[in-house]
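Excerpt of the complex: some chains, original placement.
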């Protein structure tokens, strides 16, 4: 999502200007940073988040070197063999944790992809399975509104934020104070299809198909709620956090006798790897937030809006600098 | 589920007060504990569960240091190289075990999410696929009752605990002494749909769709039964337990010659990592219990109740401190 | 499955006494063994299976110590650094193998869970989708018979073992000498539904749904056949077996110079971890056997029997000591 | 598949003798080789495939020992610490590669299992969903033919190899020179169902169900084509191959100073583990070949043939030595 860095201007996209929706359709051949530049980029390095810890560890290491590993007059007798025992274990457990966090992040992204796919399916089907005389526009706008209210719920925004023009007035007033607005939007979509069947504009066998896609939206909603509400077991984070910090805090004592003045450098590098990965884990474990590595929900809602309106045949000026993204 | 810590007051939620159902709809941007605070929190640290083992290991290490690694007059000739052989193996196997336990936990959570999603689907469909004159309320209440009896079965509670007002009297008496109450509730839901078809209020092609969602509930039930009844192979736990404890018990003998007085500290830290992760594994391996890291089944049932009643249009006072959660 | 340890009395459960079916419905809060007791339990420790190897390794280590690492007059010049090279590699590969074996075990368990779920679905649907005047009992008994013949096939038992009263006589004689009896039972179930349609007792759109569940049973059968007939690549087992045994066999020569008299103890502990995990891998890799950690197929068939008969409304005395399980 | 070792006699099974199809139905309790025997079996040890490399490494090690680690008069200054750095990395990457290869192997096996399952489903449905007066035999034989042509395509055999009596003459001539014969067989099966519908012998709602199973066969075909045509990234294999061989080639220089005469033994054992696992990875990565650990496609096609003919009620003599397999 890095190419969508300039996305967070939500007030603009409701006016149909969509400065950032090209993200969903941009080409994938983006220039990869040179390996040297990658060593020094600040964006995404998480340095500002773990600067405090690293400075603490660096200072501690310098003190340990200055004191030759002695606490007052008492020599701390640690050597590196004691640390190779623990280091591997921590690395393995941290590896599993990163994996689990990334799985959560990627599943959340899949569910939002599923919202796009099922919205397109339902839009296509409302345009082709209903009797041609039936105007499907309210239904398609309601699908866009579902994505918007789902984002609002996951981010704790007001239910009707950025949904102007998508819902009928009665639906708007109904969801304003609802606990779960997207569920009520789904119910409204189902009611709209019910009216179509009542007017003989939709065959039962085809209504069955469209219900399955509504279930798909419901599944995406429920899955995102699950990810948002059930973090990794808190205890797991606590154990790994403590083990990693104790390890890095004792490490200078273990290294000072053999590598001397290089101790602060090595300890800081090791700490950077462990702390940064732990911090990244924390960040992508809850993928619906606003941190740099979280999902760009605004861009995704805008992408759904653009794709569905295009299917309705609503012309929109081509984004001028699409290729520069 | 940590934000739902105050949930366990099941006697209150049947009276429609739902103090904790906001959990299913709470915002996800929760304050992350500061890294220093995370080092000292007691909640979730599992310390009270493994305190005995850690004190034992610490005492043993002190004795080993005091005796200079001698058992009476016989020097125990162990060094750290012997332990690096074993430590990595145990870490790898423990890593796989945590992974397998977490998969069980996460699958259980998914199945409960599936109960929420399929209940919403069936509620929506009962409100929109049936002839509009048909009152779907008994069916929707039955769906809530399914979730409640499923929780009761998984926790070993009486079948009808906290199901007042959800079932008809005849169904209540039928499930009171049943082996598998949720299955009978599903059968009742199927019978209710059968009556709708008999009254021409439901097309067969749409009844097909609703049966698929009933199958989804049945799948979630069967999957949770599977997780509850089939633990990880007991032998696996035994082997890892023994290896980890023997390793930590012999470790002081291996370290005393090189790190001397620091032995108790290092051994206790290593033991904390291993014992705590093993204990957490044990806890989340059976996710339907009442331990701190287990699933908040009560909150989930209450969330289903709230979501389905909202679809029925039953007004309920907004939870006052929703944003503070 | 450990709580179902007393299950293997198959001759009793056909007489409707079901001493062990409570396993499918038992509560999950079972007392966890104390950590000290877990160090000494004999059940599940696999000690009897690998006793020979461990005694061999222990004796070898003692001889190596007695000979001071010399073979006759020739000193075997091994040290621990040579072993740390190999030990990690073997641990990693063994970890992957355990993972693959456990996946097979867990997938087999899932397929049997799927048999339970689809049987319940079909039972429910035969009771609610057919015209109410139609007696679904033969169909439901046929479903129980499917599970029984599937177990018989996977365990190499006679096709009709423990299926008394479940099949019609003609079906019984047909499957007695069949290659794949469960497939013929599925065909019979399909034929039974065909007759219902012929009598206008089942709508085609709903017959479609029931066929999907029959396909689910067919999938579970095919998947279990796949697991039973396609072990892990034999070569993989051979390579790991040899590497682990060569490693443990040479280990005493590598340790004797540094840890002396402790060599037999350390070598035996390392060997126990490797041999026991390899043995457990072997055991759960083929989960349909009769070993301690294999799946309790008899209990699962009995659970299906109990659940489906309850749906038929057939009263059965409550298992007296259900709560003690 | 090891119990099906005698399968490769494809010319015999078309004459309905099926010497090996019992493999699909054999019991799973096969005697496990004794742990000592497992150390010396030649089958599956891959020794003949990596003998060249091992002899090369062994000879090199002996030369290194003889020269005391000197290249002419220049001492190669390597020690084991340099190797522990690399060894773990290579083991981890090799572990991931074995995992990925095994996933390909297992997915291919699953797809063939899916062919069996969907063929049985379609056979059952053609026998029960069509009007009873309709003879489904040509359709069922066509299903067997689909499996046979799929195997032919994956193995590069002529399209019509071993399909005598399964197809009509016109279909046979059509597929003889086809690029993708199985696709045309599926098209023919679809046409056959089209004729049934034209004759009012198949309801549209049930035809829908059968189309879904035809899609299942199409999916299995496409998935096997995908596995066959898209190997693991070639670069991945190259990097691992080089790293492993450079590692083993330099290892004697690193060990000779500490373990002296034992160098050739240890180096050869380490090399055996690495080379054999890499070779096995290569073998199961492309699971449709004819190597010892590849899938027994002939046996699987024969199993499908036997199972489907049994459903047609075609009597066949019981395989006499079924239990000895």
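In this document, chain identifiers A, B, C and D correspond to the written order of the chains, with residue numbering beginning at 1 in each.
Keep this in mind: a contact is a pair of C-beta atoms (placed from the backbone, for glycine too) under 8 Å apart; a residue touches a chain by one contact, two chains touch by 3 or more.
What you are looking at is a predicted structure, and each value in this text was computed from that prediction instead of being measured.
Depicted are 4 of the identical subunits; the complete assembly encoded in this structure file consists of 5 such copies.
By definition in this document, only the chains that are shown with their structure count from here on.
Rounded to a multiple of 5, the Cα-based rotation taking chain A onto chain C is 145 degrees.
Of all residue numbers seen at the chain C-chain D contact, under half occur in both copies; the interface is built from largely non-matching residues. Rounded to whole angstrom, the centroid-to-centroid distance between chain A and chain B, based on C-alpha atoms, equals 24 Å.
Chain C has residues 81, 84, 88, 90, 92, 95, 204-205, 208 in contact with two or more other chains.
Per the touch definition, chain A reaches chain B in the complex via residues 52-53, 76-79, 81-82, 84-86, 88-90, 92-93, 95-96, 100, 153-156, 177-180, 183-184, 186-187, 190-191, 193-194, 198, 204-205, 207-208, 211-212, 214-215, 218-219, 221-223, 225-226, 228-239, 241-243, 245-247, 250, 253, 282, 286, 288-290. Of all the residues in chain D, the ones that touch chain C in their complex are 1-4, 21-29, 32, 35, 38-39, 41, 43-46, 80-81, 83-84, 87-88, 90-92, 94-95, 98-99, 102, 105, 109-110, 113-114, 116-117, 120-121, 124-125, 127-129, 132, 203-206, 208-209, 213, 251, 255, 258-262, 266, 269-270, 272-274, 276-277, 280, 283-284, 292-293, 295, 306-307, 310-311, 318, 323.
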